[in-house]
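In this view, the complex is presented without one of its protein chains, the others remaining in place.
Let's turn to chain A:
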Amino acid sequence: MTGTPTHSGPRTLYDKIFDAHVVDRQPDGTCLLYIDRHLVHEVTSPQAFEGLRMSGRKVRRPDQTIAVPDHNVPTTPDRVVGIENPEGRIQVAELDRNARDFGVNYYPMNDIRQGIVHIVGPEQGWTLPGMTVVCGDSHTATHGAFGALAHGIGTSEVEHVLATQTLIQKKSKNMKVEITGKLRPGVTAKDITLSIIGHTGTAGGTGYVIEYCGQAIRDLSMEGRMTVCNMAIEGGARAGLIAPDEKTFEYVKGRPHAPKGAAWEAALAWWKTLFSDEGAHWDKVVTIRGEDIEPVVTWGTSPEDVLPIGATVPAPQDFGGGKVEAARRSLDYMGLKPGMKLTDIKVDAVFIGSCTNGRIEDLRAAAEVLRGKHLAPGVRGMVVPGSGLVRMQAEEEGLDRIFTDAGFEWRLAGCSMCLGMNPDQLAPGERCAATSNRNFEGRMGRGGRTHLMSPVMAAAAAVTGHLTDVRELMAAPVDA
């Protein structure tokens, strides 16, 4: 039965979006879910397109499929002449060919609108409230900031969506994460999302879709909300979302693929029903006081290894179970000793960018800390805007000058160091303050050491050369 709710009575936002997209429901609860937007990049799609060709299938809805190369692309200006790495070049060429042959929407590498897929989608108005959005990339949860049900899928599922515009899904459980009150100065969306993972662990969200709510979430800009939802996957959740409000509608309005005229009014009327009903059932509730959140950094090789910047490096025996061995391995990999102050950790590199923190607001915040200052001696810094349009906007605001005057490299858009599939990588043993999302072993380059943090905290580390509480650098502290 099409569109039949899973249950009557009050529903969560996730329940509502899920129910609205059910094409078919089996007695055991297995559903065929319709997909409104399918985002595609070069790394997880070639085998899916190859599968279509081998079976003589077409893309069912090329008009709802959006492709952009981001993982492999170099971020240096010489990319206009091509990608030096032959394998990376082939992968991007394959995406060019697949986009052309199957007729999907495409932003090629040298298009000004090119960028990280999760920045391009919202920027172009493809991502809208109430939609289902998938991509062969775990950070698809980013789009949940618009009140869309968005999550990562594997390549077999990419092929399934290309061929059928649907996904086989079972309903996840509902988790509410409420951040009450107000954030203190120097505390950002990144600190919220890392603190949540520190609280619940990297598997705490497994089996759930998270709705983020509370005053501190409402107070965030759309950029900040995208940062929070982006890392839902690092907490193990299938997706993270935030109910749309006036800020959401304001952000969406006028974007190239947003509805216009009468369609806008009709869309708005539906979008305003997209919230969790009073009395809806939550399988798990986590509440954190916004005032209790500190600027945080990670010390280990799992995103759950989060501590406030004022803390010291923990010892393996501070943990229990299998985490003891994992913490020992982390400390060894990271080259850290238990008991040392986090602020005594020196960095070699600073990376500002990624789908987590590569939007205009992130660049503005980092630039504000860096204005009139310079990278500490021996530290290299790189700023990689999330899209060509973010880069252009930043240049219009003069942010590029602040970064370059501070000694940073000002790059073209792409995933860059966040996953080191392109030339931007750490050397073995090199330590980086990064605004990205994963501190896994080898993530930013074999042997590279990553400390995750917010853009302002990364900027602070750039200036001092060690992990630093950004509040100490803030010109005029505001009362909380």
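General observations
Criterion: a contact is a pair of C-beta atoms (placed from the backbone, for glycine too) under 8 Å apart; a residue touches a chain by one contact, two chains touch by 3 or more; residues count from 1.
Keep in mind that, in the parts below, contacts and distances are computed from a predicted model.
For the omitted chain of this complex, the UniProt record lists the protein as "3-isopropylmalate dehydratase small subunit", which is one of "3-isopropylmalate dehydratase small subunit", "Acyl carrier protein", "ABC transporter ATP-binding protein" or "sn-glycerol-3-phosphate transport system permease protein UgpE". When the full complex is taken into account, the listed residue touching the unshown chain is A:155, out of A:76, A:155, A:180 or A:221.
Here one chain is not drawn; of A:186, A:214, A:236 or A:314, the residue touching it is A:236. In the complete complex, the hidden chain is touched by one of A:88, A:295 or A:353, namely A:88. Within the whole complex, the absent chain has one touching residue among A:321, A:339 or A:372, and that is A:321.
Within chain A, the residues in touch with the undisplayed chain are 2-3, 23-24, 26, 28, 30, 32, 34, 36, 43-44, 46-47, 50, 55, 57, 60, 64, 71-72, 85, 87-88, 90-91, 94, 128, 131, 136-138, 151-157, 159-160, 163-166, 168, 170, 202-203, 206-207, 233, 236-238, 258-259, 263-264, 266-267, 270, 302, 304, 321-323, 325-326, 329, 419-421, 428, 438, 440-443, 446-447.
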